[in-house]
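Note that one protein chain of the assembly has been removed; the remaining protein chains are unaltered in position.
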Amino acid sequence: MAEESKNVTFFEKLGTLDRRWIFLMIALAVIIPLIMKYTTSIPTSPLVQRLFDKTEDLPPGSKILMSFDYGPSTAPENQPMADAFTRHAFEKGHRVYLMALWPTGARQSLQLIDELINVEFPEKGYGTDYIHLGYKAGNQGLINTLLSDFTAMYTTDIEGTSIDEFPMMEGIRTLRDFDLILGLGSGFPGTKEWVQFAGDPGDIPVGGGTTAVMAPLLYPYYPKQMVGFLGGLQGAAEYEYALIQAYPEYMQKSRLASTSMGPQVTAHLVIVAFIIIGNITFLVERSRRKRY
Amino acid sequence: MRRYAVLVIILLVGSHLPASLFAQEPTDSAAVLELVTVPPPAYFEVYDTPSDHGGNITLEWGLSPDDGDGRNNVTGYQILRGEGPTGYFEMVGEVLKGTTQFVDNTADEGTQYHYRIAAVARTGLSERIMAGPVVSRQQWFDRTRANLLVIAVLLVIAISYYIYKGAIGSDLYIRKIAGLEAVDEAVGRATEMGRSILFVPGIQDMDNVQTVAGIAILSNIAKRTATYETELDVPVSRSLTMSVGRETVKQAYLEAGRPDLYNDDIVHYITDEQFGYVAAVDGIMVRQKPAACFYLGAFFAESLILAETGSSIGAIQVAGTAMPTQLPFFVAACDYTLIGEELFAASAYLSKDKKMMGSLKGQDAGKAIAMIFIVVGVGVATLAAITGNDGLTAASEWLRRLFSLNF
Amino acid sequence: MEGQAILTTPLANTIGVWIGAFLTLMIFSFLYRDNPFYKFAEHLFVGISAAYWMTVAFWTTLIPNLFARLWPSHMGGVLPSAVGNEREWQYVIPLVLGLILLTRLVSRIAWFSRWAMAFVIGFAAGTNFTRYLQSDFVSQIQSTMVPLYEPGAGVGAAIGGIFSQLVIVGGVICAIIYFYFSKEHKGGFGKAARVGIWVLMAAFGASFGYTVMARISLLTGRMSYLIQWVSGANW
Partner (left out) sequence: MKRTIPLMITFIVGISLILAIFIPHDPFHGLDSNFSIFYDVIAVFAFILGGGNLLKVHLRKIQDKRLDWKYSIVTVSGFGLMLGAGLLKIGVDGGWSGDYQGAGGLFNYLYDAAFQPLQATMFSLLAFFVASASYRAFRAKTREATILLVAAFIILIRPTPLGYYLTFWLPKPLQFLHIPNLSTWVLSVPNMAGQRAIMIGIALGIVSTSLRLILGIERSYLGSEGKG
């Protein structure tokens, strides 16, 4: 008897565990793999593969609009997506147009230019292969306007140079002149608004990537209203995987998302362990209550 | 030499022949020497693009007999525009072979245009055919949205009808909504414990209907806190929300007969920054330990930070949002959650206003419409798929089109 | 400019990294309990972030969308690209409404500010009405109108497909029934509503589970920053 009551108090304690122990375990689950540099690869799912194939099948020189609708806070999730898309687009010889619905997004695209385009694709020319159009206020209203008149809002690039001076802006009058829109988002306005205000009314292929929070919300739009999308870091890792499968030379360069998946796995396992512990304590508690 | 002669001929035939054609000139001269006449498009018609804001003219033509068929020489089509049947024609577009439509979106509204089209082959241009005159105009109705108009009108009629029924005093039954029954319980508990009530109207501005719905619920809660003399704290993250919130709370205190208890500090601005706001609200929670926390409005990632902090201080928590992404966190961490539509029903439910209740019944009519169409649509589509019957397939297509964004 | 020279030096960068790292630790300290470090970081965050968004609004909305549209020729100093544009008179409306809103500061005429609020509410109602009708009502109904059975698949796939479609269609219908307000959830209707809740719970569980990934990524980002700071890599 004495033994059992001791057990019960143990489970009782576990059931109402001070959440700071959970916090500690999560911190360790993230820090240790980061220090040990534990990595993992994720095979591509159809959702991501379809978007990859779309970019793959577009004829070289196609126009891809990439909108940066996020800030530094979700950059760990969104930036690897932007990196993977850009590598793929340039590999295929497409033209990339960078813009932002979030003021913070313009800085993220600058980072893309500084850290990826200038380093890995120095041969790509500004104004011929890619252009940075910057941020404009107006949220979904902006998309609305761009759909009917792109040049009404974007008369200059981010530096203030008139777009007439860039060969790649020739023939861009509305959003319909793009072959693919990639919305990289983490909230409102974001990928969903690109579907609602550009893809649907303009019948333009929309794809993109969102943080894992937003991803389940996009499933209803797939596959009819969206080509495909990357859900969170895992989506980015899957795109990297697809890219490496098709172009093995990216094996070394394109590993950003895959390396961040290490802490992901351990933290998930910790949470799963806690859920199991929680349920065991609950079941033990309940059977005890039933007995008395 | 003969090659140059051919070039000259080409130049003469196509006065506006694009440079790109020369770039494609094959080095194998045999292909060039074969000079043939290309048949023009089968027909050509132009009309003002319907349902638009003007400035667009749609051109349609039949493929040239040599486009993909016959000698298969056609590489594309060249389109020219002039402001009269004769005179200067400028080039407005070129399209690849296999295309039968082009929208000229550079037309000036109200100007009369004539268009000419010619099939382009490596060996030269076909005869040009002309169509026109045509004038682009703005239209008063967007026909592609006719279906949307019908659906909108149906819903408006249904909702207005029940609002009217409510206004004339018909009895309308509305089921119990657990999260809203909890409002009185929460206010009561705060009063007993002598602690405050925290109300968070989301982090979006007044252009989001969820914020408006949250503020409408705030009005009902404020009436209760005024009656029970319970302290109310409403930190907001938008300046406009602050203005509207103050007006609302002030009115509620007035209606409850306690304007003396109202002061502007009840509703106060923190910052527009999502996480700055949540950092401050977390601070308020752990320091003031409110007995009840309401989160009603539009929420993003901060939802769980708020709900977990609220749970750690033991507050009774009622949440409600129409952000599908955040509902799971509220459901997991709060005592009661108003799911999606329930948020918009809340102010009607709490106010017990007959007209407002009527609008809820109107929403139910909308749900009935949705369910009927889903069931019929799925049924017809399934029958069409099984039988392969043309009539059923057409009916199924029509039903789907009824709910498409481009009718 | 001199400021530029100072703030882009390696020393300024190092100081910036240290400030960032300390603020990061201060916020994390909240996980243990409320404390003066958290209070400091919180109060600093409120101050600078409120100013941040005001500044952004000033330079990206007020200047280009109001002043540059009403007085384009006077914008040479701050927005040279606006000079030469035609004046757009309709922007007097937001200017007037904006000024009207400020009457709140004078309590005697504060009621006047409701005009501006009325515009805001009307705007919210008008835009949301059609937006949600299109993308969330009409589109979602259409997406659900799919045949339960698609000929041509193998037996196993066909059974799986029919089952999935039935779950989707049945799930949508039952969950809509759960939202029904004007009918008591009793009998068959009540059972359907109950199934509706189950569908909603499955959706919430899935979406919660999916989100965990996002949250861990954020923490990974922050922890990498701290690890780099400790190792001196980003000073």
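To keep things simple, chains are lettered A, B and C as they appear, and every chain counts its residues starting from 1.
As a working rule, contacts are C-beta pairs under 8 Å (C-beta built on N, C-alpha and C of every residue); 3 or more make two chains touch, one makes a residue touch a chain.
Quick caveat, the model's predicted, so the values are computed rather than measured.
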Chains in view touching the one left out: A, B, C
Residue of B:A345, B:A381 or B:L402 touching the missing chain in the full complex: B:A345
Listed residues B:I57, B:V92, B:V134 or B:I159, member touching the removed chain: B:I159
Residue among A:T55, A:N144 or A:T210 touching the omitted chain: A:N144
Contact footprint on chain C, counting only the chain that is left out: 1-8, 12, 15-17, 19-21, 23-24, 27-28, 30-31, 39-59, 61-62, 65-66, 77-80, 90-91, 93-95, 97-99, 101-102, 104-105, 110-111, 114-130, 132-133, 136-137, 140-141, 143-144, 156, 160, 164, 167-172, 174-176, 178-179, 196-213, 215-216, 218-219, 221-222, 225
Residues from chain A at the interface with the omitted partner, ascending: 17, 19, 22-23, 25-27, 30, 40, 42, 45, 71-74, 103, 106-107, 137-142, 144-145, 148, 216-217, 219-220, 222, 234, 261, 264-265, 267-272, 274-275, 277-279, 282-283
Touching residues (missing chain, whole complex) on chain B: 51-54, 138-142, 145, 148-149, 152, 155-156, 159-160, 163, 205, 207, 209, 212-213, 215-216, 219, 238-240, 242-244, 247-248, 250-252, 254, 265, 268-273, 275-276, 278-279, 287, 301, 304-305, 307-308, 311, 322, 324, 327, 329, 331-333, 339-341, 343-345, 347-348, 353, 355-356, 359-360, 362-363, 366-367, 370
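The rule is simple: only the chains that are shown with their structure count from here on.
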Winner on C-beta contact pairs when A-C is weighed against A-B: A-C
Interchain centroid distance [CA atoms averaged], chain A/chain C, Å: 16
Cα-centroid distance, chain A relative to chain B, in whole angstrom: 22
Where chain A touches two or more other chains, by residue: 73, 200, 213, 216-217
Per-residue overlap in chain B, given as positions that touch at least 2 other chains: 275, 324-325, 405
Partner chain A, residues of chain B touching it in the complex: 53, 105, 204, 275, 300-301, 312, 324-325, 405-406
Of all residues in chain A, those that touch chain C in their complex: 20, 23, 26-27, 30-31, 34-35, 73-77, 103, 135-137, 140, 155-156, 160, 195-196, 200, 211-213, 215-217, 220, 224-225, 231-234, 260, 263-264, 267-268, 271
For the chain C and chain A complex, residues of the former touching the latter: 31-32, 56, 60-61, 64-65, 80-81, 131, 134-135, 139-140, 143, 203, 206-207, 210-214, 216-221, 223-224, 227
